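As you look at this complex, bear in mind that one protein chain is not there, while each of the others sits in place.
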Amino acid sequence: MSVYFLCLVLFSIGLYCILRKRNLIKIIIGIMITEYAVNLFFILTGYRMHGRAPIHSEDQAILNMVDPLPQALVLTAIVIGLAVTALIAAIAIRVYEKYGTFDITKIKRLKG
Amino acid sequence: MLHNLLPLFVAVPLAAAFLNALIGKRIKGFPDWLSGIATFFLAGLSIYSVVLFKATGPIMYKVGGWMPPIGITMVMDGLALLMLVTVNIIAFLVSIYSIDYMERYTQKWNFYCLFLLMVAGMNGVIISGDMFNLYVFLEIAAISSYALVAFGTEHEELEASFKYAVMGTLASSFILLGIVFLYSITSTLNMADMSRELAGKSSSNIVLLISVLFLTGFGLKSALVPFHAWLPDAHPSAPAPISAMLSGVLIKSLGVYAIIRIFFSVLGSSPQVLSILMGIGTVSIVVGGCLALGQWDFKRLLAYSSISQIGYVVLGIGLGTPLGILGGVFHLLNHSAFKSLLFLNSGAVEYSTGTRDLKKMGGLKERMPVTANTSLVASMSISGIPPFNGFWSKLIIIVACIQAGHFMYAFWAVLASILTLAYFMKVQRYGFFGELKKGLAHVKEVPFFMKLSMTILAIICFLGGLLLIPGISGDLLGVARDAVLTGQDYAGIVFGAIK
Partner (left out) sequence: MIDDPKKGMTLIVKTITRLTVGLILLFGIYIVSHGHISPGGGFAGGVIVALSFIHIMLAFGKETTFKKVKESVASFFESIGAIIFITLAMLGIGGGYFFFNFLAKGEPFRLFSSGLIPLYNMAISLKVGAGLFIIFVTLILFRVSKKGEEE
């Protein structure tokens, strides 16, 4: 139970970074922390007591493995997180080129 | 053999996008024609599948030949059919429009590559039968749209795209968290199997947590009111064909369709969920309408109006009665048609005059007749004036509200409809009628392909009411309504249709 609670703490740290930090790069790091917290939580729900790694080899019998499905899904989710991070970092570099600053309180042309 | 057509909805735009990236860089006119042919094929395929559905009923396709729940599936029931027709026809018309409009930007092959990826993602969300496949295709469509909003790389576009990307990624994290909890209590990812397991258990605390997480995540994707803050910045800053796609189909396919699929088929529609949906829908209608009244930027006004109209759809669906759901899905189809037409009109105005500010425009009716007439058709349609299609769907929603006894919601819906009429009359008076301003004497009509796609959309707006004739309505709208109403019997329909 305590590991799930620690995942929630990690998610909250990421959420705090997105909401309260003023630098664009820190917001991107907050997004990364949030996504990794969700991926970690997903793998931890797949644990079975006294299970071994779910790799099928010739000489070991198939019993008592942890759940392999979350591991395959988290592989996809990590790739998606990588793609989003790369795109947002490229947009942040171009924002710096146009506005000259990384501070979000000064990047406020759209309002109303 | 005919059921093999279903994966083509995803495979054809993906293949066209990557062929574009490979060959389109080198040959000049290649991306336009490839994208036009691919989307025309998809539009024709979706209309053919209406005929196919009438013959065979819901189709469930086993990918790779593996039986569910071990293998992944693609399911087409009535609601998916309606959404496929909407998305693919609008994608074809927008693709034709961009042949002329995107001449002003560089790297047109890049635009078409991202556009086809977005269409592939949206089609994948609609026909996917597994929870995690829905998430993967949702991310494909969303990431392509973040890149497309920033396509012009000016100041405002980059700022709007950053804001949209951060909020969209946060919503996707909430959706993934909801999927994690759903997997941990049902230990399967197939949506039909999940609905079978959840129908057996009673509603416990964890189903409540899952509902809240999904409502937050998909509510942000479909711009319902507490989560709407990204839409008035992102939709005006995108190039006009992308604004039409985003506002016309993306917020419906990723947002409203996913809400219907989760809350009606998988989790089961309890009365609390339905009343929350109705409440959020009504607040969206009123807030969107009031905020749109004060706007002087043409596209920003249309973006706020999108929030308002999606509120109508969610109100109609939240009613839960057959008439309400019919009104909701019909308004979904209509809104795609007239909102895309309005955004394409604003793009045509910007192409000719170079401005989006209503105070600087005036009297464009003499110089741009096709644009002015189609925008008049769209404005009358969205305000609910008979005999255009918006009138029928709004009437059905309001009548369904009164029949179910919710008089306050019907009152707010009628009030917001009057507000809609008010701000679209403002657009027409300042933009198209009135005196021709001095600086605008040189504007010409827009090129051929833009005129063609706007005219076809105006014809769809005009004839949309014919879908309610009892002989035809059963094919497209009736099957969508029945698919939503079966609720947690989704598993029975899907497993009975294995091919």
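Should a chain be cited, it is by its letter among A and B, assigned in written order, with residues numbered from 1 in that chain.
Everything below uses one rule, namely that contacts are C-beta pairs under 8 Å (C-beta built on N, C-alpha and C of every residue); 3 or more make two chains touch, one makes a residue touch a chain.
Every value quoted in this text rests on a predicted model; they were computed, and no experiment measured them.
S.K.: Given the contact definition stated above, which residue among B:K62, B:H155 or B:K437 touches the chain not shown here?
M.R.: Result: among the candidates, B:K62 touches the missing chain.
S.K.: May I ask which residue of B:A11, B:I27 or B:I47 touches the chain that does not appear here?
M.R.: B:A11
S.K.: In the whole complex, what residues of chain B lie against the chain that is missing from view?
M.R.: With respect to the unshown chain, the touching residues of chain B are 4, 7, 11, 14-15, 18-19, 21-22, 61-65.
S.K.: Identify the residues of chain A touching the omitted chain, counting contacts across the whole complex.
M.R.: Listed in rising order, the touching residues are 55, 57-58, 75, 79, 86, 89-90, 93-94, 96-97, 100.
What we mean here is this: only the chains that are shown with their structure count from here on.
S.K.: Give every residue of chain B touching chain A within the complex, in rising order.
M.R.: 132, 136, 139, 143, 146-147, 150, 153-156, 158-162, 165-166, 169-170, 172-173, 176-177, 180, 183-184, 189, 232-233, 237, 294-295, 297, 300
S.K.: Flag every residue of chain A that touches chain B in the complex, lowest number first.
M.R.: 15, 18, 24, 27, 31, 34-35, 38, 41-42, 45, 69-70, 73, 76-77, 80, 83-84, 87-88, 91-92, 94-95, 98-99, 107, 109-110, 112
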